[in-house]
Structure formats: C-alpha cells, structure tokens
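With one protein chain withheld, the remaining protein chains of the complex are depicted in position.
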Amino acid sequence: MDNDNKVTTQVIETEVPMGTIHSAALEPYRLRLFVEDEIVRDAELTVGVNHRGIERIMEGLPVEKANSLTEKICGICSNSHIWNSCLVAEKGLEIDVPPRAEYIRIIMEELERLHSHLLYLAHGSEVLGHETFAMRLFYIRETVMELLRMIGGNRVQYGASIIGGVRPRCDLDEMRIQKIIEGMDYVEEKVLDFADRFIRDPMVMSRISGIAAITKEDARRLATTGPSLRATGIGEDLRLDMKQYEPFEFDVITQDTGDVKANLLMRVLEIPESIKIIRQAIKDLPDGKITNRSWEMQDTDIIRSYIEVPRGKLYHSYKIEDGRVRNSIVRTPSITNINTMEFACIGTHITDAQLAIVQCDPCFTCTDRAVQIVDQPFRKNRII
Amino acid sequence: MGLKSYSRARAVHVMLVYTGGCNGCDIEIVNCIFSPKYDAEQYKVFLTWNPREADVLVVTGPVTKHVEEPLKAIYESIPEPKAVVAAGACATMGGVYKNIYGDIPSEEIAGPVDEIIPVAAKIPGCAVRPEDVLSGVVAALPLLLNAK
Partner (left out) sequence: MDTSMIIISIIAVIGTLIVAFAVSVWLPGIERKFVQARIQQRVGPPISSPGFMAPIKFFFKEAMTPNSPMPRLYNALPLISLIIVVFILLFIMPQMYFLGALASIIAIVGLLKVEEIMYMFMGSLSKSVLSVNMPFPDLVKGAKHVDATRSFIEELSTLRAFRLIAFGSFPLYIALFVPVVMAKSIYIGDIVAFQQLNGPVLFTVAGVIGAIVYFIGFMILLNEYPFAIMKTKADVIEGPLLEYMSKYRAYTYITRGFLIFVLASLFATMFLGTPPNIFSPGILITIAVAIIFPILMAVMSAFSPIFTFRQFYPVVAATSILGVLALVAAFITL
C-alpha cells in the first residue's frame, strides 16, 4: 500500500467516536476514527476502560495466589498467563518440572491456541457481517472448549499450571487421551472444510483481500508481534526458541501480504500446526509424576520470562520476597499491537476499520493493566 | 397470561455490556448466543446492541471506574420494563479484582454491578457457563412479565 497515503498532515474535520460499548468490539475500548468522506485518515484507540490494576494488587500476594491472579488477566489466553507466571517462579527457585507436566502444559497451551484462533476467526466473520460463518466456527470451537473443560474442570479459567508442574486434576488418563484424539480429528476435518469454503467464497474474499495491509517494514517499526507479524512475512515465533517446545515438530506459518486475508488465513493455517503438536504430545506423553513438590521458597531477584502465546510474545517478571511477589510486570502482545491496529485503520473505509482492528486479534483485557502507555506519535519512534 | 406478558415472554431482547472483566464471561455469553449448540434464539432470547431495543441488560465484569458512567447511561436509556442480569463472579461481588487483599488495596473498581444499577438476577461462576447464562436471563423474566 502507498505509504504516503497513510501519513496525513492536513486538518481533519470529522471524528467518529465508537465505544466504549459497541457491537463490533467484544471488549470495552474507545475508538476514534478521524474520517474524510468515510475514509479513515487517522485513528486513535484509547484503552484504559478495562484497567483493573492487576500488577498493583498483585504486590505482596503469596506466589501461588499471584499466579492464580495472573490467570484472571485474560479469559482467552488464561493458561498462557498462569503458565508464564509459574515459569517465572520456577526459573527463580530453580525447580525442575517433570516431563509429563511439561507435556500436559503444552497440550493445554495448544488447545488454548486452537480456541483463541477459532474465536478470532468467529469474531472476524461477525465483523465481516457473516453470521453463518461465525456460528459454524463457534460450533467447531465448542469441541475445544469441551476438551478444556474435561482437562481443567472449567471452560475458561482452567488453572492447569502450578509451581512445579500441573494440578493433579489435569492429569491425562486413557479416557481423556482418547477424547483429545477424537476431538483433534474432528476439529482438523471441520477447520479444513471451513478453510476450503472460506477461500472459495468470492464475496468474502473481495471484502478482506488487500484491506488494511501492513508491510514487513511497517510491522517491524510498529513492533508488531505474534501471528500478525507472521502474516506480513516475518517468520518469527518464540516457540522455536522455547525449550518446552524442543521435542515437537511444527512449521512456522507465514503469509506475505499482511492484509486481513493474510491474517485470517494465518490463524486458519496455524490450527493444523497446533493439532500436530497436540498429537505428538499425546503420542509421546511420558510417564511419571506430574508435580515436583520438593522445592523451597527463597528470595530472588527480578526474574523474567517470555513465552509465545496465541497473540504473540508474553512477558512476565517479578521478584520473590518472603514468599511474596514484588515488582510484578506483565507485558502482553496486544499492547504493542495497538499501534499496528491504529496504523492498519488508516486509508480504509470505516466499515473496514473495525476489521483492521480485529485483524490484530485485540485483547484489551490483557492490555489494560498498570502499564501507562506514553502516547508518542508512531511515525517518530517505536513505542515502549 | 395476558397478551402483554405473552408477547414479552416470546421475544426477549438482550443487550450485553462488558465492564472490564477478563473476557471469559463475555465470550461465554457471546458463545451462548452465537453457538448453534446453545442457540439462545430457540428460547426466544435475541441479541441486540441497541439499548432502546433491549429488555434485559446482561452485565459482566467488576465495573471499573471508567465504565461506570457509560453503564449508567446505557441503563437509563433502556425503556421500562427492564431487568439487569449480573453475570460472573466479578459482576456479582467484584471478583478477585476487588477482593484479593494484597498489600495495596484495589482502587480501580467501582462495582460490583448492584452498587451502580439495580440488579434483578445474579449468575455465579468464573467464568459463567452458557447454560447458566440462559437460566439467569430466564430467571429475570418474571420481573418483566409482571411489570405493568
């Protein structure tokens, strides 16, 4: 896309505010579109509505309790948060996690990626105005939700990870393994069917191809992360560097164009990869105990941990003092993707602007925490 | 049951307001309306995004200070009779965000919902299950049906 077109200097006359309660947004945020004849010339996305001050209320909590609280940061990628938070403690206290627990964590994480990506696709279809596709995707997603409920006991906040392993309830027996295998077969078949139907639909394709395209350079400059970055052609996936993922074979999917179509297809194509990882984990599931309880609490420095979650890189850090959490920082992928969303809006029709925001898979409940975004014009610097 | 109550029972328009929860309840509620498995429309429950059309307001989340005024504005623009359903632990009692009791007390939460607007039914759960959402909305119905 023409880059000069995106940077405007003239006075913009009309602002269309949307939100905080709006049909296209699943979450409360305020979007201000600065338009000229229905074409968005500039966009401003104000978060802060969801601000609950999680890191601040985490101060001084016992580590286990703080880990449970991190799960409540987000209802979509809850497992990622609790997993990463446990990883921080495990890294600081030098706890060895039993291999079986690592595998179960990977299974939970990939199931979560499945449900997150399916939700993303369903939300995207809804914003496209395609109710039927949204409903079909929700129907496929239901299988994944049932599997998560079976393993964790709850459909959303399953709380699988604890320090040193996983909860005893989340152990996988024969029956559960069988159900996961069947569920994966079903989801794979249905998703591939859907993908086939989706890319052959000319009306949907004309709505999404070429809309809100982001180039590689822009993506780098805007610090885009996760599948939105991979959709622009940069094959950057933290899972390749994580030791937990070392035993598994999977491909990093990339797309070239960085538009809405590439983003949607990106998620569709990542689903079979996740299923591949789950199958490998089920096949090679090691025996043994699932929790290592022989560890002792001690004071640590600030410990940092990065993992790859459905939306990109997730960062957790805190230090432990007398068994309590201090100086906690959580940095979620959506916080950097906000710039990408604002940038992607520019130059699109208003109806496509919501799509441009959805294409980055926004999760503002993740984003709204104690971090204050210092608003700098993105043309000058990278943010944060 | 007169025509008034009958028609009210046959078409219930539900509006959702997310007030800063974790998205878990929100997506479960959207799920219970959009997923063919739950399909709220078969129980005559329709989703709307317009407060002027709504009968039942489903509120999730602990109501952060930012969203307190919008929530009141939305509530006030719903014509009578109306009922509010608070869904999830946060909406019913503030959830972990209000009651975690760390070193620093929680300052961002204006909720729970019943401190801001009157609540007719409370749905427990973290996150709420779609079945519970449907039964909660149905539990709020007598208030609508018997209103004048």
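In order of appearance the chains are A and B, and numbering begins at 1 in each one.
Here is the rule we go by: a contact is a pair of C-beta atoms (placed from the backbone, for glycine too) under 8 Å apart; a residue touches a chain by one contact, two chains touch by 3 or more.
Everything numeric in this text was worked out from a predicted model, so none of it was measured.
Note that of A:Phe34, A:Tyr103 or A:Tyr318, the residue touching the chain absent from this view is A:Phe34. Only one of A:Lys72, A:Arg105 or A:His130 touches the chain withheld from this view, namely A:His130. If you put the hidden chain back, the residue from A:Thr215, A:Thr300, A:Asn327 or A:Thr351 that touches it is A:Thr351. Not every partner is drawn; the one left out touches subunit A at residues 11-24, 30, 32, 34, 38, 42, 44, 46, 48, 125-132, 135-136, 139, 201, 203-204, 206-207, 349-355, 375, 377.
Interface with the hidden chain, as seen from subunit B, comprises residues 3-4, 6-8, 10-11, 13, 36, 39, 41-42, 44, 46, 49-53, 55, 65-66, 69-70, 72-74, 77, 79-81.
Assume only the chains that are shown with their structure count from here on.
Inter-chain spacing, taken between the CA centroids of subunit A and subunit B, is 26 Å. Taken in their complex, subunit A has these residues touching subunit B: 20-23, 26-28, 48-54, 56-61, 65, 68-69, 72-76, 78, 119, 122, 126, 131, 134-136, 138-139, 141-142, 145, 154-157, 363, 365, 368.
For subunit B in complex with subunit A, the residues that touch the partner chain are 17-28, 30-31, 34-37, 49, 61-62, 64, 66-67, 70, 74, 95-97, 100, 102-109, 126-127, 129.
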